[in-house]
Each structure stands twice: as structure tokens, then as C-alpha cells.
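Note that this complex is displayed minus one protein chain, with the remaining chains in position.
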């Protein structure tokens, strides 16, 4: 693995998180990089019965011998609406930072063209997403917060100013900001939520194997639509 | 395309079903092969809000720009429980036919070892699956019914005898029997339900794009499980 | 199915293509709609050993019992680079048509912002894609060519003018133009290449089951990269 000795050196010495960092970036993580990579993976691994978990359980119910097929079906829902905004946040922070742009101006521009600033708004957590707050708190406490975390906070103020109401900074923005301040490239940011969600999916599917609810949920979903028509 | 001229010959002359037959078997279909391939594809393309359609709609809701991702998620549920039994039926018919076995003996053996004979039982259609009946009726009417259809009927009798109650022959068994009697290899049988279901998925997803219900269904599915606990 | 009687009416009367049209649009096709839907599905079902077929074969080699898993893997490659441009072409034609825009101006604008006009360029077919030519020829011959086909041709001229060299109109543009002129909504256009490619994938995978080359291809792919480094 990139010139290292897997059995003689890495196995038994590195944690899975450290090895993931090595695979993704080519380097073993510093203490801070390891701490926050673990923190972020833990923060977003499990989201309850979100659509991707429901879809994965139904797929396992329909094809019980293919655990990997059900995992793949669940990962396919990890798109921009549910999970993919970390990468958009990273690109927003990187571009605004590189051009020395003003978050307030960027927010106005995005809203004027009918768009949405990524990383804000949450269907449940209002006005604060406790995971987002906790990540930023720990980033401050360990001295990791840098220019991207500062920029994320300026975006939060600008978004609230522009919309005239409290709008939650969701977990995607601190994930992006902290990873960038730790030296991750923006292109690697989305790998973190995908790995985290795979762990969550595997836990849901292990539970589905023991206590199947996939068909029951599919029926309830079907009835919800029929009653409505 | 297998030595044929796509633009000069095939395009505009062959229907999609005829071309699918050519791709899959290397030969253009006879009239009967074309008629029944169309018939079987139509019979199973659409199943309403079955789990695979629900899972695909949720996936599209979570990643609206990836129609092909949502289709893939839906196809992943086309496993043995929901859709994959046609191939098992084909292998059962082929093996029993080749060995000159007696369906009644095969049914007893399968049941004795705790297994289930594929192609029988249906959660809704009892004691008859109208699609299965219609396929067999047309196969008889057009003189296509051969040894595999006869064997399928003997299996139906044997299954009812062994279980002591009416057990529906579902649509998978006539699909397999008719395709084998028309000369399809058993290994190609599963391609038919997969192509048919892809058409059904695409129709559901077109509707989802116009009238989204994916998140609504996911919430109903979630609540169904929570109420229960 | 949308108020119709599946077993008593549709099965045995409709071809699969006609039923696909009914599922997708809610209406049975006219003769022209059926003819061109068949034509377009045939035109793009099979592309030889393109990356999606190769990926699907490798997946089947790794998990031989899951035909539907391998199909899903292949469909996941039906993105904008390989197959998804039909929908982009449809949106381009629809927007330009609705706004009464001038193709030459649109092409200049797209190129000025560093973009590419969808539907032009092909790695093999130069300066003409015979499938694209044949589709337009038949659309003219059957009197189906309308404003969207006319617009497609104006885009072809504008693209060549702007680039100063012959640039092939590939098959995606006529697919979009003809479907729009036949009354298909732009949102349904992508369903056609996805269904067509599923048929092609199923044919490749049937061949892979009989004559496996998936692992062999994977080794060749691996060696191609290693030699290069």
C-alpha cells in the first residue's frame, strides 16, 4: 500500500480510521487529523430511518442473500439532497477563500439567481444542529479552527441576515470547514460521509436480518400514497 | 451487431422486442417467439408500489439528478423473493424434464428437505394469478405449449396435492415454461423480468419526477416501524 | 394499469414498446410514436465493449449469481459522459425553442463560458454518426420532423461554424429532437436510452455467463495501468 508493508507494519498498528486517511491522502494522519476524522465519521454514520436506510432494508427484504446489493442500493441515495452537500460546502469555502470573496456578497448572488447556499437548513434541528455545534466547539477547543471554519461562520451570519430568519447551519458545513482546515483536498471531502453512511447502512441491515421490517415498511409506504389519492 | 448492418438493415425494420431477442440469442425471433416475448414483458413490467418501486422513488428523491442511479437501486431488489423465481422455475423444469423425473416425487423431496417449490404462492392472487392463467391460455391457443408447459401443470397439481390446499401458480412458472418451449436457454430466462421491470421502474420514476412522493413514503415507512415498537 | 385491464386487454395486444409508451406517458402510441420509439431503442441498445458493459461483466464475474446486481452496476455508468446527453439535448432544444433563441448565439454563449454544447462530438464516428443520419432521414421520410429537428440542424451548423471544423452530431441529439417532435416531455427522454442500454447489458451478461471474460478483462485493465507507471 503506497510503498508500505501491510502485514509487517500497518496491520495491528494503524486503526481503520488512520488507514483510511493513509489510503485517501497518501499520508498517515497527525493526532488532530485522526481525532477529527473519527469525530466526523461518528457524527454522521447513523441517521435513523432516513430514506436511504428504508430503501436498503426493502432491497434486502426482496433479495435477502445479497447484503452488498442492499448496501449499494442505500448508498445510491447518498446524493446532494441527503448527504452530498459536504462537497458543495467544501467547494464554496475553497472558492470564496481563494478569491478573497465576501460571504455576504456570495449569499446575495446565489439567492438572486434562485439558488440555495449549501449547508444551511434542516427539517428537524432548528435553529441549531447539535452535531454542527459540537464539531465547531471541539475544533475551537483543540485549536484546529482556521480560515475555513471562520468563513463558515461568516456564511452562517450572512445567510441569517439575507433570509431574515434563523436558518440552521447543518452538519455538512462544519464537516467541510474542519476537513479543509486540516489539509484535506475538497475532492476528498465527500468520501467521509459515504464511508460513515456505509457503516450506518450495515448496522440497519444487520438489524433487518434479525428483525425484518422491510416489507412492512413498503406496505405502509404504499398505503400512504393510496390513501392520499 | 453480430454481423448485421445496424443502420442499413435493423433500424426501422425490427421492433425493440425483436432486437432484444436477436441480441440475447443471436437470432431474429419467429412470429411466436416475438408474440410471447412481447406478452411476457407486458405481463410483468408493472407491479404497482412494490418494494423495488418504492426504494427507487426514495432514491430519486434523495438524488434527483441521477435517474440511472434510482433505476439501479430499484433493479437491486429484483432478487429471488420478488422477481428472480423465473430462473429457478426454468432450472426446475429443465432438470426434471432432462432426468425424466416425476413432479410429485420432486415436490415431496423439496418439501422434505425444508425447501419451497419455486413458482407457487402469491400474497394477493388466490387461488389463481390471472396473468399466469392468461399466458397459459394463449400458449395453448397458439399451439406453443410443449413439454415444459405440460410439466408446469403437473407441478401445479403435485404442489396442491402435497400441501393439501389450493396454492396459486404465480406468473414466474408460465414465463419459464413458455420461454423454454419456445427454445430459450434457461440461462436467458431471467433477462426477461429484469428488462420488463426496468420499464416499470422508468415509468414510476417519470411519475416521481412530476409528482414526488418519495419522501412522503419514507416518512410513512418510518412511522410504521416506530408505532410498532 | 392506469384504468386498463392488463390480462383482458393489454396482454397479447400491445407490444412491449407500446406498453412502455403507455406506462411512461399514460397513452397508447400512434403509429409514428411506436415506429420511432422502436427505432431509437434499437439504435442505442448495443455499443460493444463500452465501459458500462465491461464494468457489468466484471461485476458478474465477481458475483455470478446476481444477474440483477451486474445489470445495476452497468446502468450506474449511464451518466452524462456516455449516455446521459439525450436529456441535456432535449432541455437545450426545449429552452431555445421556447425562448425563440438563436442557436448560433446559444453556441457562442456556451463556448464563451467554457462549456460544451451537448450532442456533438464522437470518438469514433467522424464527421458523421450513421445512426444519427439514419434517424433524421427516417424522420423526414415519415413527415415527423418538426421544429425540434429543425432546431437540431441549426445547432449542428452553428457548432461547426463556431469551432471551425467538422464536429459530428452524435446520436443523442436526434433522439431528443425526434422524441420532442413526437410529443414526449423532455423529462421522459432519458428513459429511452436507459431502457435500451439495459437490453444491451442483458445480452452482454448472457454472453458472459456462457463465455466468461470478465476476469480476463480486469487483468488486462490492471496491466495497462501498471505498464504505464
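Every chain is named by a letter (A, B and C) in the order it is written, and numbering of its residues begins at 1.
We adopt the following convention: a residue touches a chain if its C-beta (ideal position, glycine included) is under 8 Å from a C-beta of that chain, and two chains touch if they have at least 3 such contacts.
On a predicted model such as this, the values are computed, not experimentally measured, just so you know.
K.L.:
Which listed residue, C:105, C:141 or C:220, touches the chain dropped from view?
P.N.:
Looking across C:105, C:141 or C:220, the contact with the absent chain belongs to C:220.
K.L.:
Touching the left-out chain: which of A:29, A:51 or A:84?
P.N.:
A:84
K.L.:
Touching the left-out chain: which of C:10, C:72 or C:132?
P.N.:
Checking the options C:10, C:72 or C:132, the one contacting the hidden chain is C:72.
K.L.:
Write the list of subunit A residues that the hidden chain touches.
P.N.:
1, 6-8, 10-12, 14-17, 19-20, 23-24, 35, 37-39, 41-43, 45-46, 66-69, 71-73, 75-76, 78-79, 83-84, 87, 130-131, 133-135, 138, 187-188, 190-191, 194-196, 198-200, 202-203, 205-206, 209-210
K.L.:
List every residue of subunit C that touches the chain not included in the displayed model.
P.N.:
48-52, 54-56, 58-59, 61-66, 69-70, 72-73, 76-84, 213-226, 228
K.L.:
Residues on subunit B that touch the omitted chain in the whole complex?
P.N.:
Contact residues on subunit B toward the absent chain are 63, 65-66, 68-69, 72, 76.
The working rule: only the chains that are shown with their structure count from here on.
K.L.:
Among the other chains, which touch subunit B and subunit C together?
P.N.:
Shared contacts of subunit B and subunit C: A.
K.L.:
Among the chains, which one keeps its Cα centre farthest from the Cα centre of subunit C?
P.N.:
A
K.L.:
Among all chains, which one's averaged Cα position is nearest the averaged Cα position of every protein chain shown?
P.N.:
Going by the distance between chain centres and the overall C-alpha centre, it is C.
K.L.:
I'd like to verify one number: the distance from the centre of subunit A to the centre of subunit C, where each centre is the average of its C-alpha atoms, in whole angstrom.
P.N.:
Roughly 33 Å, centre to centre.
K.L.:
At least two other chains touched by the same residue of subunit C: list those residues.
P.N.:
66, 68-69, 72, 76
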